[in-house]
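Have a look at the structure below before the remarks.
A single protein chain has been removed from this complex, and every other one stays in its place.
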Amino acid sequence: MSMNSFGHLFRVTTWGESHGPALGATVDGCPPGVPLTPEMIQVWLDKRKPGQNKYTTQRREADEVRILSGVFEGKTTGTPIQLMIENTDQRSKDYGDIAEKFRPGHADITYWQKYGIRDYRGGGRSSARETAARVAAGGVAREAIKMLAPDLKIIGYMVQMGEHKTAKRDLDQIGQNPFWVPDADAAELWATYLDGLRKSGSSVGAMIEIVAKGAPAGLGAPIYAKLDTDLAAAMMSINAVKGVEIGAGMDAAMLTGEANADEISMEPDGPVYSSNHAGGILGGISTGQDVVVRFAVKPTSSILTTRKTITKSGEDTEIITKGRHDPCVGIRAVPVGEAMMACVILDHLLLHRGQIGANRGQIG
Amino acid sequence: MSMNSFGHLFRVTTWGESHGPALGATVDGCPPGVPLTPEMIQVWLDKRKPGQNKYTTQRREADEVRILSGVFEGKTTGTPIQLMIENTDQRSKDYGDIAEKFRPGHADITYWQKYGIRDYRGGGRSSARETAARVAAGGVAREAIKMLAPDLKIIGYMVQMGEHKTAKRDLDQIGQNPFWVPDADAAELWATYLDGLRKSGSSVGAMIEIVAKGAPAGLGAPIYAKLDTDLAAAMMSINAVKGVEIGAGMDAAMLTGEANADEISMEPDGPVYSSNHAGGILGGISTGQDVVVRFAVKPTSSILTTRKTITKSGEDTEIITKGRHDPCVGIRAVPVGEAMMACVILDHLLLHRGQIGANRGQIG
Amino acid sequence: MSMNSFGHLFRVTTWGESHGPALGATVDGCPPGVPLTPEMIQVWLDKRKPGQNKYTTQRREADEVRILSGVFEGKTTGTPIQLMIENTDQRSKDYGDIAEKFRPGHADITYWQKYGIRDYRGGGRSSARETAARVAAGGVAREAIKMLAPDLKIIGYMVQMGEHKTAKRDLDQIGQNPFWVPDADAAELWATYLDGLRKSGSSVGAMIEIVAKGAPAGLGAPIYAKLDTDLAAAMMSINAVKGVEIGAGMDAAMLTGEANADEISMEPDGPVYSSNHAGGILGGISTGQDVVVRFAVKPTSSILTTRKTITKSGEDTEIITKGRHDPCVGIRAVPVGEAMMACVILDHLLLHRGQIGANRGQIG
Partner (left out) sequence: MSMNSFGHLFRVTTWGESHGPALGATVDGCPPGVPLTPEMIQVWLDKRKPGQNKYTTQRREADEVRILSGVFEGKTTGTPIQLMIENTDQRSKDYGDIAEKFRPGHADITYWQKYGIRDYRGGGRSSARETAARVAAGGVAREAIKMLAPDLKIIGYMVQMGEHKTAKRDLDQIGQNPFWVPDADAAELWATYLDGLRKSGSSVGAMIEIVAKGAPAGLGAPIYAKLDTDLAAAMMSINAVKGVEIGAGMDAAMLTGEANADEISMEPDGPVYSSNHAGGILGGISTGQDVVVRFAVKPTSSILTTRKTITKSGEDTEIITKGRHDPCVGIRAVPVGEAMMACVILDHLLLHRGQIGANRGQIG
């Protein structure tokens, strides 16, 4: 496969399967001198951890991270940081049925078609459990960002669950509800809605928004490592994501030029924009506005309704996917999206230092 | 910058500016033995070429491609293929105004902030003229695909212009109208609509859909070079694109698991699916169904309405962007999207050969 | 640093420090379906393991490898293989002296100048202990090669220790002596010679030769990933290596064209060559002859003689490097060189499959 890494200079390789002995991330390219402890990473893993409330899978995992290399006397050394999370809840169970049948909407069939290997233990490598490793790597990225760009903040939240959207961005509310939604009313409504879905064994999709506030102007490497290009790849690589948009996003298709282009004026601190349809990115380079990305997460295909499928031997059959699953996997995608944003932003902070010439352009 | 290449094994580097002497693509990794002539590439460049009707910019460019290397006696040799397009219409004009002011919605300001260079000649490297090089590279990719996967077809078309969407996919209609829309009624309606916008000096966004039919199951390299990840990056890297989606895309956010997951059954030729919400990709790997990607193109910011902006010296001012522009740049994005799809698909066909083990999984 | 990986499709990232909790290799791109157990890897680690005789460092390490991911039911799955080796002999000792002084000939001073970090515990990341991870990865590569090219064999041995060279290639002798030298007489001579050096607290350099027998013609990717280019990089990246040569190597500088070029004739099994000055590589591509690479290993700089050096605070001082070291580190470089050869060869076997066109050239 050989494609389990991402990033240009801050380079993360994740490894491990859903039910193997451990999983983790090999983080290469973190600058030296960044204060780093397991606790700084653990806080983000805890945010993603399953089994925290009735809306997420009841699989119990401590998701405790160990730092095996790259840190000496409390600081990064510039050498690879190995982050390991041991799998503790590898519940021994009868996989017989799943081992023979392909679950619709899952990667079982394509992994089989590509690799000729059927790791039926919870999806193996294609399980969303892989995202724990991303979150750990993102924790490292956040600490490095603190050193390089102390004012930069990365915040993620859910803005749509099924047909219920919210336009509110009350950031104080995000931590107050299990959906990370920045809207107290939506939180209440969604709780009832999702409870119904959960009880009926169904599932639903979601839309997540991730914002980087305080990113300096100049991040992004045209033409093929634009900031938005890298963010699109980062988010699309997350399990179950089917769409990614920047700023006005898909709505840009219906706007006129007058409605879309953000006007510019000058303030003492630098250029300001009348709006942010651009999502903080012009020509692939950050403007200094908020960098805004949204992505759609499909509903998990593990539901209690009987579905038609086929077996490895090519026979038509039916399947019900029992087990411990999330009625809305989008909830746990929030910290994952934040982690990917952190990794991409750090990568471009580092890249930018290697790319600039003698003089950056000054305005005024 | 050093990031003007894309692809893993089929690796394309584009070069050149809007108003420099020439632009082109260095195509590395094309398999040897592929029949290739300039004419095979020219047909796609002609599809993208400006000035073909009143709906696209009146800039006149022959866009004639020359093959400078990599082909011997009518066939590729496996060495880099240099494709060069000379710029002929580098109209000498007074750029003075634009040279000092940043055009809202354009990359002028961010290129200045990053590089300290102001190539005011039509946007320089950030101009959509760069996409001609992509289309040329895509022409090479199509010929190589013919050799490796003769049944594979790549088709692009427009499915939305401003607020006007179409759900029709009458592929025979695509070549019958200037918008590449697969719907005769829409073509008529859009003609009137766009004519009005053009006359008023306005512009509008669009949505493009690109389909790869006949792609074999097994393409895509988890975890971070999934087929959908690479397609997202490829499309998002196109000028003016603000969102990318696969299959059900953004709508997946509002679906339930029952509505979303495509059921599977067995036919003599292999597995078939009841629907294609997955867009032909599960777990980042192609299923054998149509691979379906859509992207939103924002309206060009070059419009005749006066807009607020600032100068290089940091003064508030206003600007009207006169010149030769497209009222709906989405039209010319269709062949660009096709070219990117061709490059990504070929890349994964090659990668797949390097990745598979002794036995691929057989069903039945 | 972000540069702890090597390989194109078979991609190995090593991690870990000399005295950290563990070290290892993240192996990405191994084909699926390769039988793999820890024992298959352990055999090579045991070959490299310190403390096996009086000629290598007396540090005691079990160097026991664990496979944390990428293998299911005894076979590789195509997903990343995480190989972990725990450090057991992290002898607690007083590093005070070394922590302040830079050891001449070691990387202490340059790591400090680059990273501002002083991991004085046995050299940290710059320790040759990192090569254990390479040997583990090489063990995986060997098993994959068995599947893809069953007749291919990789053999390494020492051909020079200090001023003592041997021209003999009696491969049966390699395993019969502690120096892996293919010459029984040399083995005897070297034993006496090295014993003298060891007792006097001195050290000496060595020359290693690694041969790949049975590699098919066609491996190597011109122009900048030629087989010899990749081998040169692989070997030069090993600690203490100061030179690499292919075939006739440095001696090619003194040859005439008549003496150097290997003549070709035809045999039933294919082309044969009158000699192998090319070292099995022409134009960066393997010919089907033995691929022959040699590299020079400098003597360890950890010796009992007092040496002039400076402290971190910039004062002139002296140092004697006591501790557990190898009088001839070249001995343990043999399995490391073999491992690098295995990784490079496998990488090119995979790459070749992704690069070839419809027809490879046939002779006759």
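In this document, chain identifiers A, B and C correspond to the written order of the chains, with residue numbering beginning at 1 in each.
Following the convention adopted for this analysis, contacts are C-beta pairs under 8 Å (C-beta built on N, C-alpha and C of every residue); 3 or more make two chains touch, one makes a residue touch a chain.
Everything quoted here is computed from the prediction, not taken from an experiment.
Asks: One chain isn't shown here. Among B:Thr77, B:Ser202 or B:Asn239, which residue touches it?
Replies: Once the missing chain is taken into account, the touching residue is B:Thr77.
Asks: Pick out which of C:Cys30, C:Val244 or C:Val291 touches the chain that's been left out of the picture.
Replies: That would be C:Val244, which touches the missing chain.
Asks: Tell me which stretches of chain B touch the chain missing from the display.
Replies: Answer for chain B: residues 1-5, 7-11, 13-17, 20-24, 26, 28-29, 32-33, 66, 68-70, 72, 75, 77-82, 84, 114-117, 119, 121, 124-125, 350 touch the chain left out.
Asks: Which parts of chain C face the unshown chain closely enough to count as touching?
Replies: For chain C, the residues touching the absent chain are 1-6, 8, 14, 102, 104-107, 109-118, 125-126, 130, 160-163, 197, 202-207, 217-218, 220-226, 228-233, 235-237, 239, 242-266, 271, 274, 277-279, 281-288, 296-303, 305, 307-310, 312-316, 330, 351-352, 355-357, 359-364.
Asks: Which residue numbers on chain A touch the omitted chain?
Replies: Chain A touches the chain not shown through residues 9, 29, 31-34, 76, 78-79, 147, 222, 350-359.
Just so we're on the same page, only the chains that are shown with their structure count from here on.
Asks: Any idea how many Å lie between the Cα centroids of chain A and chain B?
Replies: 26
Asks: Just how far, in Å, is the C-alpha centre of chain C from the one of chain B?
Replies: Distance between chain centres, rounded to whole Å: 45 Å.
Asks: Using the average of all C-alpha atoms in each chain as its centre, how far is it in Å between chain A and chain C?
Replies: 38
Asks: Residues of chain B that touch two or more other chains: which are they?
Replies: Residues 222, 352, 355-357, 359.
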